[in-house]
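Each chain you see keeps its place in the complex, though not every chain is here.
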């Protein structure tokens, strides 16, 4: 399957993402999930970004709401708009999972 | 469209949030959804408990006696009664130290024939692949 | 174009998942898609009209009406609303009330489902 996963929390209370597999997987960071795109807790990238074979996106509105400029995010992550997320859902992926 | 498969995935414990319970009530609503659908269409739900969600399936819940609220156990048993598949992830039970005899395995007292199915995450992954939509709670 | 159904279960104030849903719906409609929205759990807090638009609080009533005007179908879970004391006469104009089977039925024909089942 082609799966778009939404993460909206910084402290996650599930480990579903780590276990799920997809032929094509995108992780879209929204809400407090965007902190995964920028914080380096203990000097390290968020473990979320180590999910292999995955493309990462972060909603720029939610980054900027929290005082994070898109220029400062991890190079693994692409800043996207609401319109971009619509295209990802409708064109690039078939199913969604808001964890 | 014919029969459309849906997978309801409960990842979090009961009672702290209403949503695990709403997973069950929404899945049960598939029984009456035909009034809104075209002839021949239907939805076929499966409810699976993974991660800390397996805590929803511990038996002997006294929510009605103590708080006057229907227990999640009672919703699970009603689901079995209408033949809705209830799956529980075995690896997560093991991790949390839960054994099958602590869990809701059936609803025989209600006359349900279907039993809870204890499955591996690999089985759940296969189901995720095969359904049309995923609904995580 | 295609059809997107969004199910939301998060509360009105605080989590901002409702704000997210309305902004996403807006963007989808702007691209020519049809959008359906289902509100259940604490998200039925949208089903009470007359919410004051303080700047300290999320306020989505205006945006919602705009989207209904653009053809978005929005339905709230009737039992969830009644349990919170929201009755038929409290419902904002253009919003429908139904039982959960409305949402289940929508999943059959919709091209995509975004189910926000957490806060």
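To keep things simple, chains are lettered A, B and C as they appear, and every chain counts its residues starting from 1.
By definition in this document, a residue touches a chain if its C-beta (ideal position, glycine included) is under 8 Å from a C-beta of that chain, and two chains touch if they have at least 3 such contacts.
Bear in mind that the values here come from a model prediction, so they are computed numbers and not experimental data.
K.L.:
What stoichiometry, expressed in the displayed chain labels, describes the complete complex in this file?
P.N.:
Putting it as a formula, the complex in this file is A x2, B x2, C x2.
Basically, only the chains that are shown with their structure count from here on.
K.L.:
Starting from the mean Cα coordinates of subunit A and subunit C, work out the distance between those two points in Å.
P.N.:
23
K.L.:
In whole angstrom, what separates the CA-based centres of subunit A and subunit B?
P.N.:
Here the centre of subunit B sits 28 Å away from the centre of subunit A.
K.L.:
Can you list the residues of subunit C that touch 2 or more other chains?
P.N.:
113, 115, 117-119, in rising order.
K.L.:
Which subunit A residues sit where two or more other chains touch them?
P.N.:
Those would be 95-96, 98-99.
K.L.:
Going by the contact rule set out above, which residues of subunit A touch subunit C in the complex?
P.N.:
Within the complex, subunit A touches subunit C at residues 6, 8, 30-31, 61-62, 81-83, 85-87, 89-90, 94-96, 98-99.
K.L.:
Under the definition above, what is the set of subunit C residues touching subunit B in their complex?
P.N.:
Touching subunit B: residues 7, 9, 40-42, 99-109, 113, 115, 117-119 of subunit C.
K.L.:
If you look only at subunit A, which of its residues touch subunit B in the complex?
P.N.:
Residue positions touching the partner: 1, 3, 13-16, 19-21, 95-99.
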